[in-house]
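Report on one structure; see the data block that follows.
The other protein chains are all here in position, but one chain of the complex has been omitted.
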Amino acid sequence: MKHFLALLLALMMALTMVGPASAETAGSTVTVAVDDDSFTVGPWGGDGAVRDWTEATMWTHLCNRPFIGAALEAGELEMVAAKSVTKVDDTTYDVEIFDNIVDSKGNAITAADVVFSYTKLAELGYVSEIGVYFDSAEATGDYTLTLHLKNGTEGAIEEMLCRCSIANQAWYEGASQDEIESSPACTGPYAVTAVETASSITMTARQDYWKTENLASVEQQNVDTIIIRCITEASMRSIALENGEVDMAEVAATDVSRFEENDAYNITNYNNAMSQYLIFNTSENSVCADENVRKAIAYAFDSMTMLMGGGSDAGIVSYDVAPNLAPDYVQEWDTEEYFPWNPEVAAQYLADAGYAPGELTVRILVTAQAPQGPYQAMQAMLMQSGINLEICAYDRALRQTYQDDPTAWDIAEYSDSISDFTTHFWNDLFSENNYGENGTQGFTVDPTLQELLVAANADRSEENMNAFHDYVAEHCYMIGLYTEIRSIVTTSNITDVCLQKLNPVLNAMTFA
Amino acid sequence: MVKYVIKRLLIMIPLLLAVGIIMFTLMNFVPGDPAQLALGSGVHTQEEIELKREAMGLNRPFVVRLGEYVGNIFLHFDFGTSLTSGTEIKYELMTRFPYTFYIAVFSIILTIVVGLPLGIYTAVHANSFGDKVSLFTTLLFDCMPSFWTALLLVLLFSLKLGWLPSSGASGWKHFILPVIANSLGGLAGFTRQVRASMLEVIRSDYITTARSKGLKENTVVYNHALPNALIPILTVIGMRFGSMLGGATIVEVVFSIPGIGQYLVNAINGRDYNACTGGIIFIAFTFSVIMLLTDLLYAWVDPRIKAQYASSSKRKKVAANA
Partner (left out) sequence: MQDKMNQASLFQVKNLTVEYHSGDSIIHAVSGVSFDLQPGETLGLVGETGAGKTTIARASLRILPEYSVERVDGEILYNGEDILKMNDAQLRKLRGEHISMIFQDPMTALNPVKTVMSQIAEGYKEHHKCTQAEANRRAIEMLEMVGIGADRANEYPHQFSGGMKQRVVIALALACSPKVLIADEPTTALDVTIQAQVLDLIKGLRNELGTAMILITHDLGIVADVCDKVCVIYAGRIVESGTKEDIFDHPTHPYTQGLFAALPDLEHDVPRLKPIEGLPPDPSQERRFCDFLDRCPHRCRACKAFAKDSMIEVSPGHYSRCWRTGSEEA
């Protein structure tokens, strides 16, 4: 994993050094298909695939985090609108921005605009990290400001610096909804030239972009015009690719084979941001309160087979609850045995738990909108070991209500994403700070678990990481399943899509 | 007549009010938390969720939210902002409605242009070979699920032949396949309705009178029979058009046309209370207007109905004076 990241970083650096000279490799128009149709192009908006791929292109941010876990102190952040960031103390940072930032309508950006942007975003609440960490900001000069955080959590300042779009206050407050959504005053390297609501966005490289040297990766202008088209149906995206209507699209794993043999297309594989894992309900309401039952289930199925139940084997099996993406992941885990499929061992645990084959029934809570194939594969495998699996599939909204109800399920399948550290992923699932008296996402109340977690957070030494990892595996509280591999298919003249943190940076793609 | 129209328009107000209140209430008591849904998949801490709820204004009591929302719609025509995306709902609806409208209008036109002559032909030549072929073909299309038809059309016309684009909404070419896919299913029902109405009318005495005057058969069918057969046909057209205006969701999803259907489905799945309620009130409004127009069309086609509308207000006057 680290090698891949290093390569990516090198590529990033290579690109920044190429800079404006990359006009040679610039393409004129690239059409990209995405599957999200409820996007917004204003500076602040709800999460979605389109915003993930375009926000940094249209709107400038103070900094950019080029890979998962990039830290400010290590100098790993790219400076975009900020000239420099100085730490005053754990919760206070001074920022100096460039003095020549201009948006696409000619308005100059000052520190006051930056302060306005942060305050506005905190008020609107679209980016939860800003809501959680941002306390206040004030301008100390025309181009200098101070940011105050609520606490000094690791990763907080990075999120703060990178997640808030900057826009001109006077323009935003004076613009109508229509103007914000169809022709905003963009501060990033591209300006929005056309928007068809829920259908397409056209972005054109700004000739007058204020920064001319040391461009960050997200500031590249390798493409003159990027057109984003929303095609919600996966099969229609494949058809659009084949038809030549789009040049790049994310294609479902089951459809990729059509493009694999074809020289006219390039395929870029990358890990899905979300990794799947299984939670056991360890409260007294469930049969899974018994460790033997949990282990019986754990050894009775195989993650790869489950993945294949979804129609393709494009995925990476997990060896910990969290995926192997962050810098604090212990690589040795990938070589150890992690709940392999072993029907004999499963049978033993089942007997230890006191159930004869066929007696035990467990309910698994899943989302109805997800493909049901993997769960059916799991059901078949469990049946072989004499465990009856009842699949309770609910629509997303309903499922979310049931998730908090310890009487509603025995196992739940869920997914989460990693933004910087494995420990943060673990915190999301296990930290009692998040779940109060319930203990963990699986209603587990275990003081030792919490101690080990806190220790790992404080010091990400291999020893602490191992301790927590082993403890969770020993008690089989949760099991990591797999991370799907997604594919982006492009026409052959696009050689690289410049994936950063699992999203392509569209303006930085390179051509043949 | 004018009084009739005004009366109908006035009745729409309590109707829409009731729809709005019921929708909002139902959505609120259906399980699912819009804040959590807006945060997306992945694990979210209670703190995050609470912050989001506050940002969305969801931590206020239900009655307050209901009053505020309904009041805004009816007093200021302000549909509020979407809970998930923060955009103005009125803006979203207004930008998406034209697409749904185009599809609906052209689908209805296609249905009428194909179905009306076909229905008349099969009525005039009832039980002939042509009648049976027509029945078979229309039923065939009726039985095929519309997304399957849509995909087939795309595979043929877009992929294989390359004549038409496969998705999107940025030009008239993009609407051909969606309109066809949308109309095919309803064609069977419509043709049968036309056929049945015409059959009933064509055996009437006044048709014999018309023939005995020496009129051309075409004149008899189109000038005498058809206007009398129109009432049930107009009803079908009205209802179909009204429901299409609510969004032909399947067609919109397959062809990625940003219409109201898609918007509403996403809003419901995301438990976006405001967008749902606003969207449904909007659809109820358009549907009521279409129903009113259909009723007015009845009056234009059949003078007896026109007399009925006009007399219902006269009768009250007479009773009051008596």
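The first chain written gets the first letter, and so on, giving A and B; residue counts start at 1 in each chain.
Keep this in mind: a residue touches a chain if its C-beta (ideal position, glycine included) is under 8 Å from a C-beta of that chain, and two chains touch if they have at least 3 such contacts.
Because the structure is predicted, anything quoted here is derived from the model rather than measured.
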Which displayed chains the hidden chain touches across the whole complex: B
Of B:194, B:210 or B:234, the residue in touch with the unshown chain: B:210
For subunit B, the residues touching the chain missing from this view: 203-206, 208-217, 224, 227-228, 301-304, 307
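Keep this in mind: only the chains that are shown with their structure count from here on.
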Whole-Å gap separating subunit A and subunit B, where each centre is the average of the chain's CA atoms: 39
Residues of subunit A touching subunit B in the complex: 37-38, 40, 42, 44-47, 123-126, 128, 131-132, 177-178, 181, 196-200, 229-233, 235-236, 239-240, 242-243, 245, 274, 369, 395-398, 400-402, 414-417, 428-429, 433-436, 441
Subunit A contact footprint on subunit B (complex, rising order): 30-33, 36-48, 51-52, 54-56, 84-88, 91-92, 95-96, 151, 154-155, 158-159, 162, 165-170, 253-258, 262-263, 266, 269-271
